[in-house]
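One protein chain is absent from this view; the other protein chains keep their places.
Note that the chains take the letters A, B and C in the order they are written out, and that residue 1 is the start of every chain.
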C-alpha cells in the first residue's frame, strides 16, 4: 500500500496488448499505483515510448529487468507474459504474501497432463494448482475474494462460458452437441511480428482457423464440464475478423425441452440480474462488438429461431478488457475488497 | 448478336453493386457487348460518372429509361434490380425470345405463398415459375443450358448449398439439426443509403443479425430440401463482417455414421472434381475470403474436429461474384453454349 | 445545480456522433448530470436504444421534444445539432442565464456575410455575435471562463490552428503560402444516411475532397488571420481516411528565417508547456491518430526536412473529442470554474 492507500502493483511483461490495456485501465483506477513494470527486451524504455497514449498517465514509468525482490514489495502482480513465465515466479511471490493474477494460461487447466501436452513444457508449480481460483467472477466470485492466485480466463473462454452458463445451469441443452462459432479481432493474436498478422494479410478478409484444436478448447471444455457437472462435447471454431478489438461468440445448443423465447429471456436475465458486467439485452435486440469496445461489459442475446429446437446465444466482449485486462482488474478489486466496478465504469467507445 | 458475334446484353437497374460488378466482369468477356443499361433515377448519366473504374471500359455507356422495346432487341437481359422488378418485365421479354437472368429473388422460391409472404407483394408472373431454372451450375448445369429464365441464387444460399451438397448427397448428416453460421461483407447490404451501413457504424465491429428469419432462409431450405430429398431443419445465423466483399459460411452437421477425415476429403473432392469454380482445398488448409476476392471461385475445406461426430465445412465466395454477378455470367455462358469460364478466369485480387 | 452539486446539463440534438460522444464523456464526469436530451425524430426513445454502449451509464435517459422551458432550467446547454438550430434558441436561453456551447457553426464566423453566404440562410441572432467566444482554450482560455456563449471550434480548424499557432505567433512562416493537407476519419461526415458515407464506398479507399472550398475554410482563415494579425493565404485540402476517428493535419510553411529543428522544437514546447491537452512530441517522433483515439489530447511534431526552408508540422486529434465533444466539455469546465481536465483524463484507446 502507498501512503495514500493505493495498491502497489507490479506488471510482469507489459509490452503486449494486454499489458498496455492493463496500464490504460489502471490509469483510471483511483486505488491503483503501478510501481514496477518489467520487460527483458525493453528495459530502460519509458512505457510511453512504446505506447504514446500513456504519455500523460505514466510520464515516468520505465520498463525494468524482472527482479523478484522488487516484485515482492508489491501487493499484487499481474503476469501479462507468454505462457510459462508466471508459474516460475509465482511460488516465491505467493510465499511472500503477494497476490498473483496470471493473464496467461499457466494456471487455467487443472489437469496438468492436458496442460503439459498442449503447451509442451513441464509445469513448474504443480503444488500451487490446488489453491488457484479461476477468475471468472460470475461463477467464482466468493472464491476469488480470498484467493492468492487467480487464473484469469482466456478471451474466447470468457465469452463462451458466459453465453452457455444459463443454459447449462438449467440443463436446457443437450451437452453432447454444443457448438461455439467464435470470432475475434486481430489483437487476439498479440503484438508479435508474424506475417499472418500483418494488416495486408488480415484486412478485408475473414477466415476460420484452428478447427483441429485451438489452445483455448481444453480450458473451455473444463469449464463447461464444471458448469454442466457432466462431460460435454463442444465443437469450437474460432474465426479471425478484420477489426482490432472484440469477440463475438454464436452458440448453438439442442434444447432438451420445449421452452419459449420469453422463458429463455427470463432465465438469462435472472441468471445475470446482479452482475455489473453482464448485460442481457432486451428481446429482439442483438449485440455488436462495438457496444463493448474498450469496456468490461459482456452483452448477449438469446433466440430460438423459427421456434425449432435449437437455441442460439450471441455474446460479445472486448477481448482485451472483459477477455483479459479488465477482468483481471475486476478480480483485483474483489481480492482487495474494493468496489468490483472500480476503474471499470467507462462506457464503450462508440463509434 | 453483334456483327462480330457478340451477345447483345441488357442490364436493368445497374446502379447497385451487382450492376457495377456485372459491368466489370462483362468488360473482360470476349463475347459480351453491353447494349443497354437502364436506371430510372440515373437516366442520362454515364456509367463512369457513378463508377469511375469503368471509364476506359465503357466510355460511352449511359443509363437510360427502362424501355421494353430496346430490351427486346437484346439476346439476354440481366436484372440487377430490387425484388419485384424482373417478374413484371420477364413475360414480355421471354415471349420475344430474350433470355432472362434475374439476380434478385423474384424467381427463386417455387412456393409462391412463401414468396408472397416474405416479400409482401403478389407475384406478377406465376405462369413462368414452372420453367424457371435455379441457376446454380454445380447442381443444375444441364437444365441451365436450355433455360429461358434463370433465378440466379442469393449470395448466402450459394455458399451454404455448395458446402452442404457433398454431405447431403451422401446422406452423411442428420438433416434435422443443420447449422449454418454465415458471415458477409458489407457490400451484401447493397448501395442504399442506410444508417446501419455507414462506415462509422460497421467498421471495427462484428455482429449477428437476422436470427429471427433472414430473407435468404426460405431459399436455402428449399434447396437443401431438394438436395436431401427430404425436409431439413436449418438454423441459419448471418453476421456482418467489417470488410467490403466476401462470404464465409461455417457449416455444422451431426454425422450419421463414423467417417474419417480422409474419406470426407475424398467425397468432397470427388463431388467437385469437374467443377471449374469449386476448389476443395487440400487437407489441413483453410480458406480465407481474400482467396476469392473479385473471382468466381468457391473454396472450401472439411473437418471432423477432435474426431467427434460433428462435421464442419468452411466455405468462402465473393458475394458479388460467385454470389451474384459472376455466377450470372457463368449461367449466361451455359445458356449460350460458350465456354463456361469465359470472362471469369481472372485470379482473385490478393492482397 | 443538483443537490449534490452537479451541473444540470441539456443537450439539444443528441442523436449524432458528437451527441453520443458528449454523453460518453459526461458519463465519466463527476460534476455532470445530463438532465435533458432532445431529438424531434427520436422522442420517447431511450438513448441506449440508439447507442447501446450507454445502457449502464444512462439507463433512464430518454430523448424528448425540444422544449425551451425545460432547457431554461439547465446550467448549460450543448447544441449537437445541424447548423442553424443553436442560433434560434440561444437568445432566450442566454437571457435566462443558461450558458451555451454550440458544437455546430452558428457562432463561429464573425463576418456574418461570409457565414450567410456559406450556410445559405440568414443569421438568427446577430445581436449575440459580439459576446461569443471562440472556444479554443489554448488561445482564449481567459475569455472562455467568463463567456455566456461558446462557439466550439470545428474539427479540422482545431488541428490546423494548434499546429500553426507557434509558427504564426513567432512570425516564422510566410503567411501568403500556407498549406494544410488534412485527413479525417469517416465519423467526420456525421451519422446521416448518405451513399458516400457507406462502408462499401469508403473502406479500402482514400481521397481528397472539397478542394474547391470546404465549409471549414472560412473558420480556419479567420482564426489564422487573428493569430497572424494579418491576412493569411491558406490552401486547405481535406481528405477522407478509411477509419472511424481521427484527424491528422500536415502543415507546410515557408520559413521566414533560418531556424534549426532544435529551436523549432523549443518554440513548440514552450508554446504549449502549460497546456494539459497539447503534447509536443519529443524530437524524432511522429504522432499517429491512434495515440489520441477517444482522448482529448492533441499531439504534434515539427520538422524541417533536409534542412531546407520548408517547415512541416504534423498534428493529430480525435475529431469527436478534441475536435468536438471533448473540447466542448473542456470549455464547460472553464466556464464553471472546474478543473479543466475533469472528465477528460482517460488515456487514448490503443490498440
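Assume a contact is a pair of C-beta atoms (placed from the backbone, for glycine too) under 8 Å apart; a residue touches a chain by one contact, two chains touch by 3 or more.
It should be emphasised that the depicted structure is a prediction, and the values quoted were computed from it without experimental measurement.
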Residue among C:55, C:123 or C:183 that touches the chain left out of view: C:183
Touching residue (missing chain; options B:35, B:108, B:123 or B:245): B:245
Residue among C:100, C:241 or C:346 touching the omitted chain: C:241
Contact residue for the chain not shown (choose from C:225, C:250 or C:341): C:250
Chain A, residues in touch with the chain not shown (by the definition above): 17, 185-187, 189, 191-195, 197-204, 242-244
Chain C residues touching the omitted chain (full complex): 177, 179, 181, 183, 185, 200-201, 203-209, 211-213, 217, 233, 235-237, 239, 241-246, 248, 250, 252, 254, 284, 286-290, 293, 303, 305-306, 308-310, 312, 314, 316, 351
Chain B, residues in touch with the chain not shown (by the definition above): 17, 20, 23-24, 27-28, 51-57, 187, 203-204, 244-245, 279, 281, 285, 287-288, 290-295, 297, 299, 320, 345-351
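Criterion: only the chains that are shown with their structure count from here on.
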Interface residue overlap between copies chain A and chain C, same or different (over half shared): same
Middle chain, criterion being Cα centroid separation: A
Whole-Å separation of chain centres (CA-atom averages), chain B against chain C: 45
Centre-of-Cα separation between chain B and chain A, whole angstrom: 39
Contacts with 2+ other chains: residues of chain A: 203-204, 244-245, 287-288, 290, 293, 351
